[in-house]
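My structure is below; once you've seen it, I'll send some questions.
Apart from one protein chain that is not included, each protein chain of the complex appears where it belongs.
Chain nomenclature is as follows: A and B, assigned in order of appearance, with residue numbering initiated at 1 for each chain independently.
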Amino acid sequence: MVCKRKRKIFSPIYLTLVLIILYLPILMVVIYSFNSGRTIGAWQGFTTGWYTRLFHNALMADALKNSLILAVLSAGFAGVIGTLGAIGLAHHRLRASGFIESLATLPMMIPELVLGMAYLALFTAVGVKLGMGALIATHTTFCVPYVFINVKSRLIGMDPAIEEAARDLGASPMRVLRDITLPLIMPSVISGMMLAVAMSLDDVVISFFVTSAETTTLPLKVYTGLRSGGTPEINALSTLMLAAIFIFVALSQLLRARSDRKLYASK
Amino acid sequence: MEEVLLSLRHISKNFGEGDVLSDVSIDVHKGEFVTLLGASGCGKTTTLRIVSGLETPDAGEVILNGQDMTGWPPERRPVNTVFQSYALFPHMNVEKNVAYGLKVRGVDKCAQAARVAEMLELVQMSEYAKRMPAQLSGGQRQRIAIARALAPQPQLLLLDEPLGALDLQLRRQMQIELKRLQKKLGITFIYITHDQEEAINMSDRIAVMRGGRFEQLGTPEEIYDHPATRYVAQFIGRSTLLEGTVRSVDDSLAVIGNENGRFTVDSAHANLRPGERCEICVRTERMRAGRAPVGGFDLPATVRETRYAGGSVLTYAVLADGTEVVAEGEERMSDAPQAGETVYMHWNPAQASVIGGASHGA
Partner (left out) sequence: MARKNGLRAGEVRRSALFTLPMALLAVLLVALPLIYVLGTSLVESGQSFSFGAAFTLDNYRRLLRADYLMVFLGSLKLAFLTTLVSLLVGYPFAYCMARAGRKLKSLLMMLVIIPFWTSALVRIYGWKILLQANGPVNAVLRGLGLIEKNIKFLGSYGSVLLAMVYCMISFMILPCHSAVDKLDLTLVEAARDLGSKPWRAFLDVTLPLTMPGILAGCVLVFVPSVGMFYLSDIMGGGLVLVGNLIRDQLLKVRDWNTGSAMSMVLIVITAGIYLIYRRSGGDDLGVF
């Protein structure tokens, strides 16, 4: 059983190593946000000064506000649209279902750059005003697939007899939706929406194209900051963004795990 | 006969790949326990779903208490189903599951609670009222599914292989309980199974289904003793089928001969005439292998092997043309014929039947 022992040693070492490499850069961003030097260069001492500066920066506050509004609204819209779409398409009752599904999830497959430029070109041509409205519309579009796929896979995994049983016991189709389907898919809806919030808070490329001069978002601030070399203030900002995204993703994962445990226990 | 509760008239259903059901008709009486028996894909579940309203037939009528409810959605039908997968609502506890059918009908809270308690009592699950379905064993879920379906006081309970997921011992126990429950409540059951033993033990009548049609509809005794078709004879119980030509008929005993020899069968049901071809079915437990021919029989066979089957001995033998026959005897292994020995097959003529005999004669 030499091989068994070998794997027992190899496996944890390899897993740890890759995870360290995965997290080290993220850690660096966080650590260097406390660097007292003016550039991201060598470590010069600990300070929380960059955070203080950040909080007193009105432009930053504005960017934060915009990002949050954008993330919450687009995730909300995507939640409703994606969930309804998943319910409508889950059982392939419509002839065009395959087509609609591919089209709606296409934003996941094509490069963001292409989508971003397409939006800019179309919006300018049609006369759609750039800025918050355009941001919300486009973010909703690329958030829908996350909710849709999440919810649809839950719907497909669900025993169809559960909904039928409710009909059989006397519930109308709408009642079944309210009493049975929605409560059962709710964890997927919420975890999908949380991913959507994370995606929206994270997006640079599409926002870059459809925003206006007056409307800026946190990732855009980070991007412009980085292109000009990067400062500890940008690190501080990135750290805050990381924290926000970590929380959202962790919550979404926990929620999903918990509901899975509750509904599919006793294995 | 008693009052007819449900009639299916000329029901056909096609899902686009050939008929799943073709021209199925049946009358189910009040308080009756009817089983649809068949292999998977024979259309039994579709029949059930058409009764519950989860499927609509392409043609034909579903009539309950004299009222045509073919086009009604499931929620309007006074019919409830126990699903094969139980289909308990995973996000509701036992109590809420059982109460659901009452809740959607707007029954008031007090009456709901009383009925739920009564139902849980009935299936002996009272102490589990607050449990979630995921915390229950298979047998317990089964009981809750039954309680939930009975709670709205359906006129007809449909059960789709309700015991299919349980292990053999629990299955046997639940068979007895279910039958007892049905008798006690006097509710009409339509029960689906692919287990012939289950069907025979529980049912008042059995419909053997095959390829979307009823192959035979009758009491368990009729189905077992007088199979209408080859398929029924082979699907239910173990038996040997023998074909031959009627040589003579005398006092409702028909002597039939073929290249293997000569045998006798009771033709009271079949109305056979000399010269006619027919096929007969002999149940294995009624087939005997003797060391000498018995009157009316001359059916020699060569023993292949004998096997002890717990309480009896099975003799596997082949007839002259290679047809395999199995006989059951009460001998001990030491008395059983040896491989290679010649034995003479025989049976009590009254216990063998002519296939299709009943319809033949009628």
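As a working rule, contacts are C-beta pairs under 8 Å (C-beta built on N, C-alpha and C of every residue); 3 or more make two chains touch, one makes a residue touch a chain.
Note that the structure is a prediction, hence the values are computed from the model and not measured.
**Q** Tell me which of B:Gly41, B:Pro73, B:Gly138 or B:Pro274 is the one touching the absent chain.
**A** B:Pro73
**Q** Using the document's contact rule, name the residues of chain A that touch the chain not shown here.
**A** 3, 7, 10-11, 14-15, 18-19, 21-29, 32, 40-42, 80-82, 84-85, 87-89, 91, 93-94, 96-97, 100, 103-107, 109-115, 117-122, 125, 137-138, 140-141, 144, 146, 148-150, 153, 173, 195, 198-199, 202, 204-205, 219, 222-223, 226-227, 230, 234-235, 238, 241-242, 245-246, 249-250, 253, 257
We take it that only the chains that are shown with their structure count from here on.
**Q** Rounded to the nearest whole Å, what is the centre-to-centre distance of chain A and chain B, using the mean of the C-alpha atoms as each centre?
**A** 55
**Q** Hey, which residues of chain B end up touching chain A in the complex?
**A** Contacts found on chain B: 52-54, 73-75, 79-81, 83-85, 87-91, 100-101, 104-105, 132, 134-136, 148-149, 152.
**Q** Name, in rising order, each residue of chain A that touches chain B in their complex.
**A** 159, 161-162, 164-172, 175, 179-180, 183-184, 262-266
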